[in-house]
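Report on the following structure.
Removed from the display is one protein chain of the complex; every other protein chain stays in position.
== subunit A ==
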Amino acid sequence: MNSLIKPAKSASFASTNAVFIGRSIRHSVRNTEALVMAIALPIMLMLLFTYVFGGAIQPGGHYVNYVVPGIILLCAGFGSSSTAVDVAGDMTNGIIDRFRTMPISSMSVIVGHVIASLVRNLVATAVVIGVALLVGFRTTAGIMEWLAAVGVITLFILTFTWLYAAIGLVAGSPSAASGYGFALLFLPYLSSAFVPTDTMPTWLRGVADNQPITPVIETIRGLLTGTPISDVAWWAVGWCMLILVGSYIWASWAFNRKAGRR
């Protein structure tokens, strides 16, 4: 047999991931509409909550200090939701069959989308914080608190991106993925993001206090504005890890089950 046609060597695990991360970042940069939305929406929400609702919710004018952590998470949730659409798009295109028949870790396609989403959302978060500082947000955080806050935000983005990736894998089409993803975006409104939970009716308060977003928000709020944190930080990390691991397992299962079907 000709020496040219030996069974192929193939890319290492690390370079496979690097190639797919590069691919997804190119996709993100070229999807101009989604990119503009991911940056513009946080700014619009920030201005809306500070200038339009802020006066009514907290007439003193310090609402911006209360609402920033909520806006950060709302935007991170919104930003990572496009992962569901990206993943579903790849799964309904023939290209996934090509990757699956190559001697590489084809699940890295999904890893590529997840890391690209993380990068996009961290940039969007930086924009949110920049605008927040411009409209009067005042922080008590030192360098350690900032690092911890960025760590929690990163974990939150990663968690929700994997959850959206799994949703994208089980959805039949990109538009179905976008529909399922939309439902999750209501979670931040039912938390302490925009108003303290003790202003809510008792039954709703029960929901709001015990859902994963509230401890994450309280943790970021504590780190950035010095409100008490106590054990909510552990709840925040615990919830995120639980959802992250669950979503990863769900995504891997769905990815393997989908083989050969479109």
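The working rule: contacts are C-beta pairs under 8 Å (C-beta built on N, C-alpha and C of every residue); 3 or more make two chains touch, one makes a residue touch a chain; residues count from 1.
Throughout what follows, contacts and distances are computed from a predicted model.
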item: UniProt protein name of the chain not shown, from "Succinate dehydrogenase iron-sulfur protein", "ABC transporter ATP-binding protein", "Sarcosine oxidase subunit beta" or "Heterodisulfide reductase"; value: "ABC transporter ATP-binding protein"
item: Residue touching the undisplayed chain, where the options are A:Asn93, A:Thr140, A:Asn210 or A:Ser230; value: A:Asn93
item: Residue numbers in subunit A that touch the chain omitted from display; value: 1-2, 4-12, 15-16, 19, 22-23, 26-27, 30-31, 93-104, 259-260
